[in-house]
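Apart from one protein chain that is not included, each protein chain of the complex appears where it belongs.
And now, subunit A:
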Amino acid sequence: MSHAREPKPILRAGLAAAAGLAVLAASACSAPAPPRTVAAASAAPSAGATGPATLPAPTGPHPVGTTALHLKDTSRPDPWVPEAKARELMVTLWYPARARTGQRAPYMTPKESELTLKGRRVTGAPYDLLSKTRTNAFSGAEPAGRKGALPLVVLSPGFTMPRSTLTALAEELAGGGYVVAGIDHTYENHATTFPDGRVAECVACDSDTDPGFGTRVAGVRAADVSFVLDRLTGPDAAWEGSALIDASRIAMAGQSIGGASALAAMVTDSRVRAGINMDGTAYARLPKSGLSRPFLFLGSPGHTPGGRDNSWDRDWKLLTGWKRWLVLPGGDHQSFTDVPLLADALGIEQPGSLPAARSVEITRTYVRAFLDLHLRGERQPLLDGPSPRYPEVEHCAPAAKTCE
């Protein structure tokens, strides 16, 4: 998506063909492209650097283990590179572990760090910096839990963003007893590295100005999610800990177009019992009869009821089950990712007006509460209305176009 472009003079006929659409397309904001994080705060390459970032420790009772899976879906060609006869995906699992054994997992590879920073035009930090981010998960640590006891949460990142940008959330959920599967949707981010060293770059970025692009991405991701669920819960499960997963308790959350993809996956795959869209314009066509499974919209000010993006208002009416629409007036599109935690290290402007630690805490707390309610059946008064503990979070009444 025209990554990080400043508005430029446009030479365009006002009344050219297909005029009615322009307007539509114009407001189809949401998907992809990273402007604000990009503006390096300082011209001097090392000036903003405070050393690599450290992710806050998860609050749950369990140590966190992690492993990466390389999965190959031979039932379909890659949607972005049709010459590739299979869709290959890298998936990171985070899970409750018996003990903190082994090495702390790398946040991403140096190459992924380099391509991600170059892709987002961040120049204020060494290119490998993201790979040095300190995580809280231990590679290959033995999973803990009884057979069929752990609920599963799929995480899907924003367009051009790798799965690791949701690590702080993933570690929190794993520490709380969830198996978390973060998916890199190949060719939809700046860099995905496969075990044999191949690096997939952002082929989808080539077509991100096409009308219907968001709808297309959400559809691709829904198919990715169904495939990953097959491989995590099916008879030939790809992970040795798969038996711990309770396949009847699966939810999905995502940021930006990853959040849109949560709705798309719920439409096409009934195994996804509940979903969360964190600040993503929604693209999937919900059935006219409605979608009755629980759903949470968690947004920045760009997603207030009656705002310029109509997609949440549109879908709200078709969500017929438990639902909430929460907005962080001081939040930013990236408040639901690790970007605020990484901003100082990268020498980029802090997104939104909330302190980084606070936006992470809020995201972790509300996502966890939603999952505990709908996958574990635990009452969550936090979700019933505004909370004095989190005055930054407003509950919206879309019919009245108000939030409080």
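Rule of thumb we're sticking to: contacts are C-beta pairs under 8 Å (C-beta built on N, C-alpha and C of every residue); 3 or more make two chains touch, one makes a residue touch a chain; residues count from 1.
The working rule: contacts and distances are computed from a predicted model.
The chain not displayed here is annotated in its UniProt record as "Carboxyl-terminal processing protease", chosen from "Carboxyl-terminal processing protease", "Spermidine/putrescine import ATP-binding protein PotA", "Nitrate ABC transporter, permease protein" or "SWIM-type domain-containing protein".
In the complete complex, the hidden chain is touched by one of A:73, A:88, A:171 or A:313, namely A:313.
Within the set A:124, A:145 or A:214, the residue that contacts the chain not displayed is A:214. Touch with the chain omitted from the figure is made, among A:87, A:231, A:271 or A:303, by A:303. Contacts to the hidden chain, counted on subunit A, fall at residues 1-2, 5-39, 158-160, 205-216, 256-257, 279, 281, 283, 285, 300-304, 306-311, 313-314, 329, 332-334, 339, 351.
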